[in-house]
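Shown here: the complex without one of its protein chains, the others still in place.
As written, the chains take the letters A, B, C, D and E, and residue 1 is the first residue of each chain.
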Amino acid sequence: MGDKCFYNSDGDLLVVPQQGKLRITTEFGKMTVEPNEICVLQQGMKFSVELDGCTRGYILEVYDGHFVLPSLGPIGANGLANPRDFLTPVAYYEDKEVKNYTIINKFQGHLFTAYQHHSPYDVVAWHGNYVPYKYNLSNFMTINTVSFDHADPSIFTVLTCSSVKTGVAIADFVIFPPRWSVAENTFRPPYYHRNCMSEFMGLIYGSYEAKENGFEPGGATLHSIMTPHGPDSDCFDKASNAKLVPERVAEGTMAFMFESCLSMAVTSWASKMSEKLDENYFKCWQNLKKRFNPKQVLHKSDINGE
Amino acid sequence: MGDKCFYNSDGDLLVVPQQGKLRITTEFGKMTVEPNEICVLQQGMKFSVELDGCTRGYILEVYDGHFVLPSLGPIGANGLANPRDFLTPVAYYEDKEVKNYTIINKFQGHLFTAYQHHSPYDVVAWHGNYVPYKYNLSNFMTINTVSFDHADPSIFTVLTCSSVKTGVAIADFVIFPPRWSVAENTFRPPYYHRNCMSEFMGLIYGSYEAKENGFEPGGATLHSIMTPHGPDSDCFDKASNAKLVPERVAEGTMAFMFESCLSMAVTSWASKMSEKLDENYFKCWQNLKKRFNPKQVLHKSDINGE
Amino acid sequence: MGDKCFYNSDGDLLVVPQQGKLRITTEFGKMTVEPNEICVLQQGMKFSVELDGCTRGYILEVYDGHFVLPSLGPIGANGLANPRDFLTPVAYYEDKEVKNYTIINKFQGHLFTAYQHHSPYDVVAWHGNYVPYKYNLSNFMTINTVSFDHADPSIFTVLTCSSVKTGVAIADFVIFPPRWSVAENTFRPPYYHRNCMSEFMGLIYGSYEAKENGFEPGGATLHSIMTPHGPDSDCFDKASNAKLVPERVAEGTMAFMFESCLSMAVTSWASKMSEKLDENYFKCWQNLKKRFNPKQVLHKSDINGE
Amino acid sequence: MGDKCFYNSDGDLLVVPQQGKLRITTEFGKMTVEPNEICVLQQGMKFSVELDGCTRGYILEVYDGHFVLPSLGPIGANGLANPRDFLTPVAYYEDKEVKNYTIINKFQGHLFTAYQHHSPYDVVAWHGNYVPYKYNLSNFMTINTVSFDHADPSIFTVLTCSSVKTGVAIADFVIFPPRWSVAENTFRPPYYHRNCMSEFMGLIYGSYEAKENGFEPGGATLHSIMTPHGPDSDCFDKASNAKLVPERVAEGTMAFMFESCLSMAVTSWASKMSEKLDENYFKCWQNLKKRFNPKQVLHKSDINGE
Amino acid sequence: MGDKCFYNSDGDLLVVPQQGKLRITTEFGKMTVEPNEICVLQQGMKFSVELDGCTRGYILEVYDGHFVLPSLGPIGANGLANPRDFLTPVAYYEDKEVKNYTIINKFQGHLFTAYQHHSPYDVVAWHGNYVPYKYNLSNFMTINTVSFDHADPSIFTVLTCSSVKTGVAIADFVIFPPRWSVAENTFRPPYYHRNCMSEFMGLIYGSYEAKENGFEPGGATLHSIMTPHGPDSDCFDKASNAKLVPERVAEGTMAFMFESCLSMAVTSWASKMSEKLDENYFKCWQNLKKRFNPKQVLHKSDINGE
Partner (left out) sequence: MGDKCFYNSDGDLLVVPQQGKLRITTEFGKMTVEPNEICVLQQGMKFSVELDGCTRGYILEVYDGHFVLPSLGPIGANGLANPRDFLTPVAYYEDKEVKNYTIINKFQGHLFTAYQHHSPYDVVAWHGNYVPYKYNLSNFMTINTVSFDHADPSIFTVLTCSSVKTGVAIADFVIFPPRWSVAENTFRPPYYHRNCMSEFMGLIYGSYEAKENGFEPGGATLHSIMTPHGPDSDCFDKASNAKLVPERVAEGTMAFMFESCLSMAVTSWASKMSEKLDENYFKCWQNLKKRFNPKQVLHKSDINGE
């Protein structure tokens, strides 16, 4: 990316590299972002990206607001993603005169181009806190049940972009990092559910606990609003029969979710032209047997582990 | 407690029995409350208590508001104390004419007495949700770190009575129940700190992890606003040298805290007349050695467990 | 409706049956809903409806939020629709294996179909409060002036689905039930007005006081944002000359209103294909005479009844 | 009140004259306030009062905030006390030099005196809306049930001074004006209750429906927080046997209530020195018989009038 | 405009006449609005406009809410546009019978026409505060720095129509009136910037300080979301070399801005058919030289004037 930069008038970009390293220059300085790190490049900021070899990843654009850390509630003053682990760029400027420095702007979904005779990165100082940042996902302090039952995935929220309705997110960025799993008397994998959010999942590396096969790093799944979903039948069988001792889960794996109160459209490129659609995805649930038995007696101890 | 009842015009009572069983009759019906259960009897409700033998416990009175479940934030829709586990009284009435049914009222801190010729428990139906309730502490779904670091004790909040300032509690009722402890690269017991709240701790049974000796069931400690405190030196040594594998903590123990943004006065009965003051309490910290070493190099891996 | 069910990914449905009985099966159990009752079936819940003979009614779908009881303000703790009168389904399950149980889903305004081999109503227990409900309109405690003047129709609100702007409803469900009318020195029927809401009115049975002819049970009127409207000329004459003694109004009648801050489109089916449009509706106001007389002297006693 | 005026640094005064006319001069002009009118004189405003003969009334002082109209909720845009009926003073000034114009100031509950050589009422213009006002209670648009049941007395709120806790009033000024009573299947007088507010009642003229004897104009009752109270036994008998046709209530009567979330102290002048305490007040309830009958079957029609 | 009137069902109109006088008749009375005055005509109000000769101006329509004065924050109780300077119409009615009084209604962006036999201005009284108003811009109390630096243009806000997101305006109406400029050690004209709002500027009379040529009275500029802009090169040179003594700025000028969080579309009439587009607008910045000099040393005194 020679004498060229980009800025987005429409919203903020959350970038999740999955393969390859991004060397990003911004008006605020430089940052390198690698897989297992994420970065946010906000509305109106000019930036250029240089790549190291083959590169791949996920981008989430939010139009209405910015990403913030979730309000922690009873979790208290520390936990989940801690503010001190978000890093801003290293200072940098260049004083370069060129024939045509190309500036590409996304405005109302369209791309526009302008030219100028010098680099836009001739900034030596700034103040304020409207600045790009990156975050290493391994710094996430994961919190979950240490007794029984299963917390909602919101407990894994790294960043959230709230709507104007309290508690409803335009987009949550959620991760499923390596952690201890100790829940007793509980089906430990993600539960079967349908809900009022769109769930777009991706995998940075490793294999996702609820679908170990067929969901590859760089791939993605989308479970739309109110569409029921849950672990595949292999996961169900394994988890239903496991001895519930403390164990590490998601070791060597980093799956994530973009969760939104809005519905997400799939482009025809994604669904057709790419020829990447997994036509057999639904089959992962076909072996789930009907297990309904209304006569089964549940003891309270079956529920909360007494 | 013969033909006698009580009601409090000043506030709500949170009752934490520590020894003996309480058989409580209220205008809404009857409930039995035993150690490891708590109950709340609100402002203005008439109730009578019968005891089974020797009885002892803790009472917290709040004047400004009622206890509610904490707003869970990213914990989601379930967790900590779940609404479904709070129990209201079993329906009951009595149609009894007596010579002098004694009604004792606490109003502005003073006790007043009135007499009537029948039982106040002649109520066959009611509606609304202003009603006494009890909760069994073993139903608490405990949440905490499953990676590294140490969550604030607010994560153990069962009930909170908020002040008009968001995030500031007139009183939190917090418990330290049996649970898994899996934090890596972390000093696992409660950390050394001073803070803007008064911390009144009690012990229902067992032995509290941060002070195994000298803090007996039925006893209490008070750490006032901004007074530094933390584990005793035994706990410090043990925890500093422990191998950090998953382990159960607080097994067979139930300690709790009344935490308030207000300062708490100690009555002269408590500090003198009872002759129960532990004059040697401060000694539990005397063996803590100075360990300050500014030259010590901290690796990042010392902090978050990589 | 054999082995078939429906769920809506887009929003909640408020159902107002006007003729015929609905036998509704849901994942939460069964309820029968008859004219003069309403029910709400929320986003994502599977349900099937069996009909008793000829059936007709109104449905209001809200996309952005749920229906709640209006905050009562100075009305206090009770009044209008009381929480205790909302009924949830009677427990029910079926354990049925079928060849093709058809599940129809409305998602983003389109219908999708899926098949499974068993009934979705194999649920024996649930917890939470996200549950369908019904309400009998005759339980509505109607409040209005007992002195003079005319309260806004918001005083008849049964349920409201608020927008994110305080005081502005995506949709209010409002009824005009049988009640006492005692206002003195007042034109008692709905006043002539234009306002910032869309008003869709329907009639469950009886005859609506402001338009006794031509507005039939099962019919509907729509007065769009800022379009002036009010009683027909017959109503105007009658009410202007009536002796203002206490009288029952709306006896044997149940009219209702869907009121929204949004504009409502009329389908071409409604306006054309149905051949049900009342082309003469506007004529009900043609006999209203011009009565403007700037010289008329108003005494204060003409206004507030001294 | 010759060359003398008063101002209050501590709070606002709500004045309820019960006998005699008040001719009030303020820095903003003059107003005459008679029984059945009220006025508010705010913190810091200088005023002088001339009396017409024998005068008597009630004053409520609020320290924390000002009186406002209650937010009407579903009542809508009009109703209860309407803004247009509050009257501000008639313009007036005087240009008067005197030897000693006495200014009396209440500051922190103490009275201070200062002297100056001219009248403080030499103000010819002002702007803003911090201004004294009066209101005629006969302008109150009374709202209540027109079906069944009994609305909370908050529905009679004229003015409220809110605390910082939403829904909790430092003081409500509530009236019980002449109105229609049409509730069916209902015990129509104020119900028996205890609640979380202090209720101070006064009577401007007539006789209060719930205690026709012994509660004289100019008198007052105080029912403190959580003290049960209700109509006297005569009222109970009459209302229990009345035929529930529409009838005017409180004709020729204006009772009012100062209701507060705070406890009110009674001065020793009021309770002793005045020799006005009604030692027999409690006897009005002595003839209330025990009527408890758990075997009585309630039909739904007994409750809501079907 | 003979027997004809207009009302808008879609939103409120802020009218900024730039040339010629508007004689506006409304249901609330009459007002004359001249250049340097603005008026607001709200949703649903009928009005007719008579013109004096050649007339021209700007109209801003807001759909979601009404214009209000900005909350002043630390500015205090007075300042910017003061409430007392907003004027409502002079009382007026007409009692006129005509053959066809034409009423034109804008509803959902389309125009509809209705006819009636009398004037709609037969209104002799009204109450409430939903009423058109006008404001003379010379009454604006301008506030700005009296030390150093440059306040944001929000400090010139006359009226704002807020979105549901606190601090984000659907539209601000901002003016740049004649005033003193005294900032020391500061580049005094509007600074170079890009921001998250659309900025539509117009000029009522005079010449705008940041672009004295080519931006004519009656003209307009639009700087869209995140498009960088600022003074032309003449202004830059002049301001960079000026001696920073107190001086009057914008004498004889009144420029204004419609600022919105939404993107504004330009009609093809504006961009093409009108033949008024200034194709050379971008040239005003062409003479701005590159002045970047990373070696330049800034003293603190260069920044804040010590």
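Going forward, a contact is a pair of C-beta atoms (placed from the backbone, for glycine too) under 8 Å apart; a residue touches a chain by one contact, two chains touch by 3 or more.
If you're wondering where the values come from, they're calculated on a predicted model, not measured in any experiment.
Student: Among E:Ser147, E:Ser240 or E:Ser263, which residue is in touch with the absent chain?
Tutor: E:Ser147
Student: Can you say which of B:Cys196, B:Val245 or B:Met273 touches the chain missing from this structure?
Tutor: The single option touching the absent chain is B:Cys196.
Student: From the listed residues E:Thr157, E:Ser198 or E:Thr227, report the one that touches the chain absent from this view.
Tutor: E:Thr157
Student: Sort through E:Asn105, E:Ser163, E:Ser181 or E:Ser198 and give me the one touching the missing partner chain.
Tutor: E:Ser181
Student: Kindly note down the residues of chain B that lie in touch with the hidden chain.
Tutor: Against the left-out chain, chain B lists 164-165, 194-196, 224-227, 263, 290, 292, 294.
Student: For chain E, enumerate the residues touching the unshown chain of the complex.
Tutor: On the side of chain E, residues 70-80, 138-149, 151-155, 157, 177-182, 246, 304, 306 touch the unshown chain.
Student: Applying the definition given at the start, please give the residues of chain D touching the unseen chain.
Tutor: That gives, for chain D, the contact residues 7-10, 43-44, 65, 93, 95, 97, 105, 107-108, 117-118, 122, 124, 164.
The rule is simple: only the chains that are shown with their structure count from here on.
Student: Give the chain pair, either C-D or C-E, that is connected by more C-beta contacts.
Tutor: C-D
Student: Would you identify the chain whose Cα-based centre sits farthest away from the centre of chain D?
Tutor: Between chain D and the rest, the longest centre separation is with A.
Student: In angstrom, rounded to a whole number, how far apart do the mean CA points of chain D and chain E lie?
Tutor: So the centre of chain D lies 48 Å away from the centre of chain E.
Student: Enumerate the residues of chain A that touch no fewer than two other chains.
Tutor: As it turns out, chain A has residues touching two or more other chains at 164.
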